[in-house]
Each structure stands twice: as structure tokens, then as C-alpha cells.
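Note that this complex is displayed minus one protein chain, with the remaining chains in position.
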Amino acid sequence: MQGLIDRLTALLSDGTVARVIGWKKGDMAYNPEPHMFETAESLKDFVYDGFCGANLSKMMIEASKLEGKTAVCLKPCDTYSFNQLIREHRVVRENAYIIGVGCRGKLDIEKIKKGNKGITSISGTELDGSDDIKIETIYGDKNISYKDALLDRCHVCKGKDHMIFDEVWGESKDTADQERFAEVEKIEAMTPEEKFAFFRNELSKCIRCNACRNVCPACSCRKCIFDNTKFDAQQKANVVSFEERMFHIIRAFHVAGRCTDCGECSRVCPEGIPLHLFNRKFIKDIDKFYGEFQAGKDPEAQSPLTDFTFEDIEPGERG
Amino acid sequence: MQRIGVFVCHCGTNIAATVDVKKVVELVRFEPGVVFADDYMYMCSEAGQEKIIAAIKEHDLTGLVICSCSPRMHEKTFRACAEKAGLNPYMVEVANIREQCSWIHKDREEATEKAVILARAAIAKVNLNTPLQEGESPVTKRALIIGGGIAGIQTALDIADAGYEVDIVEREPSIGGRMSQFDKTFPTLDCASCILTPKMVEVNQHPNITLYTYSEVEGVSGYVGNFDVKIRKKARSVDMSACTGCGECQAKCPLGKMGKIPSEFDRGLRTRPAIYMPFAQAVPAVPVIDRENCTYFKTGKCGVCAKICPSKAVNYEQEDEIVTVKYGAIVVATGFDIINLDKFGEYAYNESPDVITSIELERLMNASGPTGGHLERMSDHKQPKDIVFIQCVGSRCDDEKGKPYCSKVCCMYTAKHAMLIKDHWPDTNITVFYIDVRTPGKNFDEFYRRAVEQYHVNYVKGQVGKVIPQPDGSLLVQGVDLLDNKQIMKKTDMVVLAAAVEPNKGVRKIATMLTASIDNNDFLTEAHAKLRPVESPTAGIFLSGMAQGPKDIPETVSQAGAAAVKVVGLLAKDKLKTNPCTAKCDPMFCNGCSTCANVCPYGAITYEDQQVRGPGVNETRRVAVVNNALCQGCGACTSACPSGAMDLQGFSNRQITTEVDSICR
Amino acid sequence: MYKIAIKDLNTLFSKIAEEQELILPIKKAGQYNFGVYEEGCDIDGILTNKTVKSGKDAFFPQFETLYNVRKKITPADELENGEEAANTKIRTKLTIEAEALKDKDFVIFGMRACDVKGVEVLDQVFLTDPVDNYYKARREHGIIVALACHEPEESCFCTVFGIDPADPSKSKADVATWIVGEELCWKPITEKGEALTKKIESLLASADDSAVDAEIANITSIMDKLPNTKLSLEGWGKGKTDEKFNSDVWQKIYTPCLGCGTCTFVCPTCQCYDIKDYTTKDGIQRYRCWDSCMYSDFTLMAGGQNRTSQVQRFRQRFMHKLVYFPDRYDMYSCVGCGRCVDKCPQSLNIVKVIKAFENEQKEAGANV
Partner (left out) sequence: MCNCGHDSLVPQIGIITGITQETPDVKTFRVNAPDGGKLFEHMPGQCAMVCVPGVSEGMFSITSSPTNKEFQEFSIKKCGILTEQLHSLQVGDEVTVRGPYGNNFPVETEFKGKNLLFIAGGIGLAPLRSVINYCLDNRENYGRIDILYGSRSADDLVKLKEIQEVWMKAPNVNVYLTIDREQEGWDGHVGFVPTYLKEIGFSTDCIGIVCGPPIMIKFVLQGLKEMGFTDEQIYTTLELRMKCGIGKCGRCNIGSKFVCKDGPVFRFDQIDELPNEY
């Protein structure tokens, strides 16, 4: 990590970049926060470890409007989001200096906390850390394997390659050890009643905090239609239970074909709703109906849902 | 809130027999905004319209809802009526209580309830309507015809005769198209070139017509009244102004004698030199050098044509030239070809030279054709004594290898071929295998009956399963006679296949450039199959000839005329009214993400950096801008826009959700 | 003091639920949240796990109807004599049907001392003039059975606000309970608590008051070891508006804030609400729902004012908790429950805010 800090310090000092978007040390063992560092001196608080799960690409929407270049630390999966934002003209590539940071999967603190209350320190979570992490709590210490504490999304890792970068720091690892669409298939296999019950159970927990939307790099609208008084979609609570489901379904439609499957929605949901399932179902269907497509892989590629082509079948025709 | 008048039409008994019109009036009277409601026997009639106008004035109405037939029928009528009374025409909504209600319901109560619901939705929408103003755009008084076959020629002549300038772009070295390949035409049996050549000459000499032969349309931008078209004039390697068309070069071209280059015009039944005119009557009568095959272009050696050309017209240095021309209207007359028969191996087309297509037969019977008009087998140059015609090869075909449609012309030209052959060689035995014989057309059935009754052509209802070339040079035809319900095994000398027609391969590219829609078979789609058959849904694009669907020559010529009239009607206008129901971007909410531009089929959306001011916002940012003249109001952008910044005027998101809400209420 | 074996809790709960609504933490789709007890609901682990949302919903639900407006459209010719029909032919008459107030008792089990303190904060807002009757009715009918913390977590810092998580009998609860070994100790505090206890007495055994002393001592010592319980509130509170409002620390720390409402919705004291209309088939339903000062449209007016930037909204929330509320009601409106610490998607929270100001002060001190 010191190597990364040194490199960032050099970039700031020689004027290559005017600021750095990275993670700042938290006040606990596991809560670093996304941060914009503006001085070399402030980088002393920079941290990069297993808890730096946040996808920083969305912060570049605002940062790329600022004077000068911004260095941004992106993990392999974050670079897909960045590419998608380029495609949608939401970030200016030239104003970004992308440090592709290595990744060996990110940790799910909720998994660690299960049975480990009163955590005082966690060690071994750095990129070059051990296969086991050591958890110290006021109720006792424990070792668990890094792999067992991974975020669910890391088990379907899209790969260790950065899709876009100016330089790469650190080794990455493809942590995929599960079938990407296995969860979706499990739901597809349910009867309609079971599906309905499953989603009702999950979505009834929704508190409409909008964290999923606000963290989502595809939800980059200046003004979300759900916040816009111009439309009657604006709701902060669910008058009827129909709406709590509609919010997430409409959101899934809005990001369809643009969602890179970064998994931030599920990571931030305070109620642990597996929101990524909606998006992943869409991805699976798009793959099936339009051919394999990974949003954010190539910003120049045609997108199956939002690019008109003359090969598109006219309505009412066979095919 | 609007002051809305609701007018419910009986449409005689069309509506009133199923919908309780009086009850609809009573129920909608209490909808928000409604201040007046009435019914009448025929709302679209003079008297009905007077009623509307009177009510607008008396009740100070600001919006109208007409519950009547489909808006396709009378929306224009009622809008004009509102305008007469001083109301903006876009403050009128039509609730379709006929096609979508009275005609499809039997139960009076149900139909009445639905009529009320439809009226409510329209009322809810009118409450949110705002007056819209039509814009204006100028018209370039010049038309472009893509394709120089009989369809293009006729359209061009009609437009040019009306006094407007017309350009024809033809891909081949000469105009004339398919018709120039034909021998005789049905049902009159007059000679195709005798009636076509004068038209070709007329085109060439018409002061209002410019020909771009051996040229292709490369790009189209703009919109109705104002198209910019890029035309690539491919290098002929022959100076058009110097060439006298003497033909020396063709005669002396060494490749001509080697017989290696099949003639496209003669469907490969003979060969041509590398410098050539496709046929004798070609217009313009200027040869081109086929650079792919020309020895000079391949090796830098030869140069015979340049040396012998008396007028020094051959120019190897010539380059493709691109011109950009402005047009007000574009006619697509790209014509047809016959399908590739590779998938129909059972007919042995690729195996035996004596299995030919009808178009090849046309060339074989043509006096200027490869055999000088003498019908002979290509294998042994013997005159066939027995000929089998197979109909519907690839037409009316359910599976993937053929086409689902009827090619329309085959029944007639086969009868023509049979009679022509019998005329020349009466003892030829002719059998025609057919599914149905289709002869709807003036004098068509009489023509067909002549073949059967006078010429004793043997028509067999049934399909041919296989054609097997025999060692003795004959062909064995295995078929079935459905009427007699028996297998047929028949030896014959020649098999003629009535291969299905299909749109010219180039039409897909052209349609893409023009944003004109095509159907699954690549035929161009009409704006309305019945009421607007020669117009494309894209404004300013017109359809002529086979590009729109199978048709024979008289039909092609009449459609060409119809397209010409539509073009003239457009060019006669100095300004065009633009549809105000176009998309509009609210820069406050626009993300600048380009999604709308990516889904727009008309290229109507561009992006520009704009100063955006609003509550809490004052910055320059990338926002979508809609070109109102290009926008067709299809709404693709409004549904693709994630933030709801794009709205279709007259059909805004709010208006539509309000309609839905009021229906679901 | 009474006690009941923890394994018999289900019996206790169904006994309580027989007579009145019982609200308690329920495990649903992997998360713990307060909900209405029904036969067969999952109460596994509810005694030791923190709920995602506090129990404030029981008194101030996320969504509640205030009243319904019915519209009656009357044709002009049917209007009563003397009623003016104006220039329209019809008139809309409105009637208002207020939503009935809560009129039945209910029990809420399992609130912690911090949650109960949260209710006390809500009381300040809703029970001062003009009284919010919807809230008041629920408050009067609600019987709070508080549960002493058994395994405080590292995010907890209620003691900073003078709350004793080990002894809920010091809170405004009606009944205090403790987990002692395999038993739950039960101590009624108020009259309401006594009455409830009476109803279930048959299931309880009596216990000595001293039974819980060891547990209280244990929890107190655990609290001492937790990282955030040493937090200092110096410089916050009444009258600190100028000093804190104008600090440049806000600008330095707010950037990660997503402007989502997670912290406000899991908070036991956040009480901002919105009032909205919902058009139904037969009228208009006017409801109130939780709102969040973090949302960009919270204060937005047609002219664009005010609190237009996220830093202003971020500042508002913490100023409200730590300065404005003390100014107005003489108490902090943070209870140190740690939910925002656990749940903020960006790991930003009130503890970090307080620490950031503390550091700033230290650095400023060092520079002088």
C-alpha cells in the first residue's frame, strides 16, 4: 500500500493530477470511506485494503468537471462502470488519470460481523495480506479465511483485467468460483407464486432510502424521475405495497443494458436486499436474446437496448 | 383547467347501436374540466361541425373531445373544424368509440362503459394539452430517383414533364433495368425494347432530367424538402462527352474474344469484353471499363482501347467523383432481381445448363440475345422439343429457403413464354406445373385461357419434386398431378423455372440511408398499405415499382405515375408545414447521455453544449437538441430517456400516464 | 422483579399477543426489524441482534394516512336553493374524513435503552404545542418493554449521551428486561407496565432484584471497552450554532455522502416528514411519510432555494442532532445507537463527524 501512496504522492507533487480519489482510513478496522485527497500531505490517511469495496467511478462525474486531472483508483470491476460512464458522456476521459488498483476480492463486513461482535481490529486484509484474516473483538479473537468473507459479487468476478487504465498498481486475482447466473436460474426455476413470495419478502424490507440508486453508477441522472415533481412517480414511502416493488423494477428497467453488474446496489442496501438479482436477470436475458453483451467492456460497442439499427425488426413483422 | 366540450357521435347506427350515446354524454359531463357535452347523429357532417363551432363560441371552450371513429379517419376534420372556430387544432382529442369500442363489443352495457372510459382518458389528456404551432420549412424543387428501370424512368418523366428537375441515379452503366432484358410483354405481346427504348431516349434528352449512370447513392442527410444526397459517380474510364458510341473499343478488346467475362445483361449466357456497353440500345451509349477484369488495370499492359479509340475518349486516369446535390423529394425505384436458386438443388439448376430461369429464357428468345432469338438448349444448341415450366420456385414458400409471398408475374409470363414458343415452333410440347394459376388483371385470364385452349399448353396442377439430368442429355422430371392424383415421370429437353422475385439487394443499404422502413422481405414499407401506397412512412420518401412489392409492368408504370404526382404535389409547395408533435428536450433534466440520439431512427437528435439556467442551476453542459424537421414523433427517444427529459409534444409522458391513470381509475 | 426462561419466550409472546398487538424484532429475509408478532414468525436471535430500523415506527410509522378527501360532484340543477352555481354547470363538494386515531393498547418488546431515549426525543417534537394527535394516541396506547443490551457492539456509543444500556429501568420504558443466563428478567416500571405484568403473571416466576446486578455490571464494563464510548461532545450543544455552522470542516468531510436517506431512516430520532396526496378510486388520500433532509428535493422551492448543495444538507443533519435540537429542546437528538455507523453505504457517520471536529480543534490548538 505504501507503494501506491508513494506513487499517488508523486502524481500530485509533479502536477500530473490535481487531486486523488481513493479511500480514507476509517475510525474502525473496516470502515474506510471514499475520499477526495487534494494535498500530498493528506495522503497519509489513504488506505487500500479488503474493505475498499466502494466503486469510485461515479465520483468522477463531478470530479471530471473540476480544473485539472483527477487520479482515481479503480478496481477491475469498477473500470466497467467507468467505461459505461464514458459512453454516456457523464465523465470526461481526458480529465481522469486512472490507477487500476489490484484486487483479490473485497470483504463483506456483514459476513464478518456475523458471530463477531465488538470488533476492535482486523488484520491481513491488504492486497498482499494473508489467506486468513485475524479478527480481534472484545469478546475474543478469531481467524477466518479471506475467501469466506468475500462479498457475494466477488464470487462471480468478471475477471482480473482492468478495462481502462493509465497505469496499474498491484496484482489482481480472478475470484470467480461460482456460476454467474446460478442465483438467477434458481429464481427462474421457481413457480410464479414462489417468485412472487420471494420478492415480496425481500422487497417488503425496503425502506426507500435510495442508497441503491444513489450509489449506482448507471443511475447517474441529474434528476431521477422518482425525485421529479414533473412526474407523479415521486414517492418517498409506499402508499400501496405495489409501489415498493415498482420502484426497484422500474429502476432495473432504467439501467437495463447499462448495468455492469458491479453489485454496489446489493452491497449498500441497509436491509440486505439482493437487488442485483433484477439486473442480473436482465443481463442474462439480453445475452440470450441479443447475444453476449457486457456493458462497460468497450465504450464504443453498440448496446443491445439503446442503439437503433436498421436490422431492428419492425413491429408487427414476423421474426 | 381547460373548458372542455365533449361531442359524442352516433355514426348512424355504427356507434349508437352498441353504445348508449346519451348515457355517455350524461356520465362524462361531470368529468373535471368538462363544461359542455352533447351528441349528434353524424359529428363529421357539415351540421355536426357547425354544432361544434357554435358550442366553442357559446361556452368559450378551450379543449374538445370528440367521441367518434378512429382519429385516422377524422382527426384532421375535427382539428380543422376547431381551427375555424379559433381554437388551436391541437386542443382536440378523438376518443375512438367505434373501431375500438362499438365494432368490437356486442354487449351494450359493456360497450357503453368502455366508451365512457375512453372518453375520460381523452378528457384527462385534453386537460393537459397545450396549443401547438406548426413550423415551416422550405422545399428544394428537385427530385431524386434511385433506380433507372421502367419505374424510375416513368416517375422521372412524369415529374420532369410537370416542370421540375429530376435526377436519376442508376448503378448499372445504362438505364433500362429489368424490362430492357425482356423479349415481349404480356398480355399484348408487344416487344419490350420497342416500347422501352423511346422512353429511355426521352429521359436522356429531357431538359429537366439529369442522368447519373454507373453511380450510387452514398449518403443522405436532411429531411423532407431538404435532403442532401451524396452521389458517387464511379469512374467509367471513358470520357462521356468525347465518346461517340462507335463501339470500336468493344470490338477490339482482347478480352472480348477470350470469352472469360460473363455478361450480366445476358445473365451469363454469353460473355462480354472488359470495355463494354451492356446492350446495344444502352443509354447513355457510352461504354465503361470493368476495372476488375481489364488487363490494363490488372497488369498495366494492353491499352488497346485507348489506342484505337477514334475520339480519344478512353481515360484510364479517371477517378470516382462525388457530388452532393440538394433534393426536395426522393423516389426509391430500385427494382428487383430473382432469388438465388442454390437452395433449390432438386431442380438441378446448377447441374444442367438446360435448366434455366424465365429471365434467361427471355434472353434466349430475344433477337438481340445470345442466340439471336433462336430457342436452343445451351448444352447442345439443339432446339428443345419438349419443355417443362415449373411455377412458384421459391414463391409462396413456407420454409426458410424461399419467400412467403406470391411473385405475381410468373403465371402471366409463363403463359406468354408458352404461347411465344408455340407460335414459332408449334410442335413443341409444353407442360406447366403450377400450384394455382393467378390471373387477376385486365385481359389476363383471357390471355391464359388462350394458352390452354388455343395453344394446348399442358397445365398440370402439381409440384415438381425433382429434375434429374439423364445421361442421354435429356431431363427427367418427377412430379405429381394433384387433379388426377398420380405420379408423373416425364422426360423433357428443357426446364424453365419461374423463380421468385425479391427486392434488389442494394435496397437495404438505401433504406438505411433514407431511414425508410423495410419489411421482413426487404420490400419497402408504405406509410399506409391502402391509403398511402406510394409513400414511405419517412416524409419525403416515395416508392415506385418492384421495390415496394411484386408487380407487373402496367402496375409499375401506374405506380410510378402515382409516385410522381405525390412528388410533384410536394415540390409544388414553397413551404412545408412541420408536424408540431415532435420530441422536445428539457435541458434541466437532460443528462447528455446520448441514449436518445442512439435510438433515434431519423437522426433527428444532436447534442450541443448549452447554457442551462433554472432553480439552482447555471452551467454550460451537453444537452440533446431535436431537429423538428427531421423528427417524426415516433417517441423512441421519450421511452429511452432515463430521466424523462425527452418529451413528445402532444403526447407527453404526463399526458400518457394521465390517460392510463384515468382508465385505471 | 420477575423472570421467565428464554426458551419459553414464544409462550410469553403469544400470551401477550392474545390480548393486544405485540410488536417486536422479527427476523425476515436475514434481517432483524420490528414487526407485528404472529404465530410462526422467526424470533431466532432477536434478543441479541440490533434491528436495522429502530422501533420508532411503532409510534411514528413510515407511512400513515392523515385523512381522506371525498369529492362529490353535483350538477348545477341539483344544487340546493341559494347555492351559487357560478358559470359552470357543476360543482365539486368536498368532505374530509380524518383517519381514526389509535385506540387500542399495544406492546412493543425489545427496544433498547437508546431506542427508548429516541422516543423521548420524538416526544419533544410531537407532544409540544401543537400536539400531534396521531403520535400522541400511539404513545398513550403503547407499552414499551425495554431490553437491556447483552452484547453491545463496537458501533454503540449511547453512554456518550448519558444513556445506560445496561439498565433500561432508568429509561422511559414501562417494563425493563434483562437477559441473565438462560432467563429473561422482567421488571415493571410504570403503571402501564404493572398492568401488563399482571396479565401475564401466570407465566412469570418471581425473582430477586439483585438477579440482574451482575449483568448490569458486566454490560457496563463492556461499554467501557468499546471504541466510541469515549467520544467527547465538547463544543457541541446549545448555543454553538455560529461556531459550528461556519466551520470549514463540513466541506472537508462531506464528499463521500451519497445523499441517500439510509442514516435518517435507520435513526431512532429522525422525525422529518413529508405530506403527500394519493389519488384513489374514490377520493384523495392524504398521507404523511418519513422524509430525509439528505434528499435534494427536501427543501427545494420553485425558485431553487434553499440548502441547494449536499454539503449544506449534510451539515443540516448533524447540526440538527447536535446543536439546533439542544437549542430548542435542551437535549441532543442523537442517542448513540450506532445504526448510522453500521449502515452508511459510504462509511460516513455522526461519530466520524464528531471526531473530525475534535481533530480540527486539536490541530488548531497545536498551531496556536
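Per-chain residue numbering starts at 1, and chain names A, B and C are given in the order in which the chains are listed.
Criterion: contacts are C-beta pairs under 8 Å (C-beta built on N, C-alpha and C of every residue); 3 or more make two chains touch, one makes a residue touch a chain.
From a predicted model like this one, the values you see are computed outputs, not experimental measurements.
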Per the touch definition above, residue among C:271, C:296 or C:349 touching the missing chain: C:271
Which residue, C:132, C:164 or C:342, contacts the hidden chain when the whole complex is considered? C:132
In the full complex, which bits of chain C touch the chain not displayed? Write them out. 66-67, 69, 71, 83-88, 91-96, 98, 125-126, 129-134, 241-242, 245-246, 271-277, 279, 284, 286, 288, 291, 293, 298-302, 305-307, 312, 316, 319-320, 323-325, 327-328
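Here, only the chains that are shown with their structure count from here on.
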Applying the contact rule given earlier, which two chains have the most C-beta pairs between them? A-C
Identity of the chain that, by mean CA position, is farthest from chain A: B
Can you give the whole-Å distance between the Cα centres of chain A and chain B? 49
Residues of chain B touching at least two other chains: 661
Among the residues of chain A, pick out those that touch two or more other chains and give their numbers. none
With touch defined as at the start, can you tell me which chain C residues reach chain B in the complex? 73, 75, 88-90, 279, 281, 300-304, 308
Could you list, by residue number, the parts of chain B that touch chain C in their complex? 29-30, 35-36, 614-617, 661, 665
Chain B to chain A touching residues, read off their complex: 508, 511-512, 517-520, 525, 586, 588-595, 598-601, 607, 622, 636, 640, 642-644, 653-654, 657, 661
